[in-house]
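Pasting a structure here, questions to come.
Every protein chain except one is present and positioned as in the full complex.
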Amino acid sequence: MVYEPLNPSFAEEIRRSFARQTIMALIGAELTRVDPGLIEITLPYRTDLTQQHGYLHAGVVTTIADSACGYAAYSLMPAGTEVLSVEFKINLLRPAKGERFLARAEVIKPGRMLTVVRADVFGISEGKERELVATMQGTMICLRP
Amino acid sequence: MVYEPLNPSFAEEIRRSFARQTIMALIGAELTRVDPGLIEITLPYRTDLTQQHGYLHAGVVTTIADSACGYAAYSLMPAGTEVLSVEFKINLLRPAKGERFLARAEVIKPGRMLTVVRADVFGISEGKERELVATMQGTMICLRP
Amino acid sequence: MVYEPLNPSFAEEIRRSFARQTIMALIGAELTRVDPGLIEITLPYRTDLTQQHGYLHAGVVTTIADSACGYAAYSLMPAGTEVLSVEFKINLLRPAKGERFLARAEVIKPGRMLTVVRADVFGISEGKERELVATMQGTMICLRP
Partner (left out) sequence: MVYEPLNPSFAEEIRRSFARQTIMALIGAELTRVDPGLIEITLPYRTDLTQQHGYLHAGVVTTIADSACGYAAYSLMPAGTEVLSVEFKINLLRPAKGERFLARAEVIKPGRMLTVVRADVFGISEGKERELVATMQGTMICLRP
């Protein structure tokens, strides 16, 4: 889908907001794509981000998917607003293996107040096809001052 | 609900498994209650765990809720099995404010293969009533060797 | 939880609205309890409401749970507003067997705009304990004119 952003400086504001999400620095996540209605966040695997079997913890998978969803929604919101997650649901499709992970979020239905977003999280390893490890469907809210 | 555990050493195995979840150490989460079908995880607030407004990031809220759900399910599984998250859905009810956070998970419906679990996450501050900041409903799977 | 309704005639308006939900008459559902933040809908089993094995279809289970959630939320909304379902998630815990079914919805978190609600659906047979067949967690929105 092609969306027309309402806020001409959406990309800068998303980068600025992402930089204030301190958890992103803690886990080593980076904002790697910012387009209207489409956000990508990349996270290299680290041994201190895992569950009991050494795979990326579902909560970390969710953390990058949720931020990607939030900013995908935010990219279509007017200037001067804020975004918060209302709810999301995630299916963990495979063990989260990979050298790095990519969360890609796309807006399904923008709204004045509520925006519905989907995110896929892929595991990526050199010389291998990317694998879909999780898929999220969520609702984001636009807060006006 | 009162459940009879199938695995007499469920509590030790949960503690051991939790200790292998490296993300728990990274964010500072502790396993503070282990009962059959009921798990609590506690997390002190830290400024490096936040989203853009300084509240606990929804992904961190989810991380402790998901681990609590997984171990609540695991506490009722037979010895020699493993637990994984199939899916969960979380509603973020309020900004996640507090000096610390408590995720409490309880099994709703145990099963041979699939167990359905609910978790509430509370924000706690001295001298204040605890506030429900999120509620999760999820499905955990029992993997047999 | 005990809630104080904002709309003194919430019960009549819910009954009136329920009577306009034509699908309720088609499937034979009745509104059997209307309290602030708590709604019950009852549905007798019928052989024309089933899935392929003769159990109540998950969609019918969902239909009564969703209406119960909507009216539980609506019972706490101000006069002159409307309620719509934003989203819900349901876990089907057991085959939906029973002579009749009871959907009970309770508000978890009321809000000016968004209200989060949970519903349990029970299968009931004479001389047997009621069985929890499904549990729903959803978000309802208050529309102002």
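Order as written gives the chain letters A, B and C; numbering starts at 1 within each chain.
The rule is simple: a contact is a pair of C-beta atoms (placed from the backbone, for glycine too) under 8 Å apart; a residue touches a chain by one contact, two chains touch by 3 or more.
All of these numbers come straight from a predicted model, not from anything done at the bench.
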| item | value |
| --- | --- |
| Omitted chain's touching partners, listed by label | A, B, C |
| Touching residues (missing chain, whole complex) on chain B | 86-87, 89, 113-114, 116, 139, 141 |
| Hidden partner chain, residues of chain C it touches | 17-18, 20-23, 25-27, 47-53, 57-60, 62-64, 66-67, 82, 84-92, 95 |
| On chain A, residues whose C-beta touches the chain left out of the figure | 89, 91, 93-94, 108-109, 116, 118, 132, 135, 137, 139 |
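Assume only the chains that are shown with their structure count from here on.
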| item | value |
| --- | --- |
| Type of chain A:chain B copy interface by residue overlap (half), same or different | same |
| Rotational angle, Cα trace of chain A fitted to chain C, multiple of 5° | 180 |
| Mean-CA-position distance for chain C and chain B (Å) | 28 |
| Centre-of-Cα separation between chain B and chain A, whole angstrom | 22 |
| In chain C, residues with contacts to at least two other chains | 89, 116, 139 |
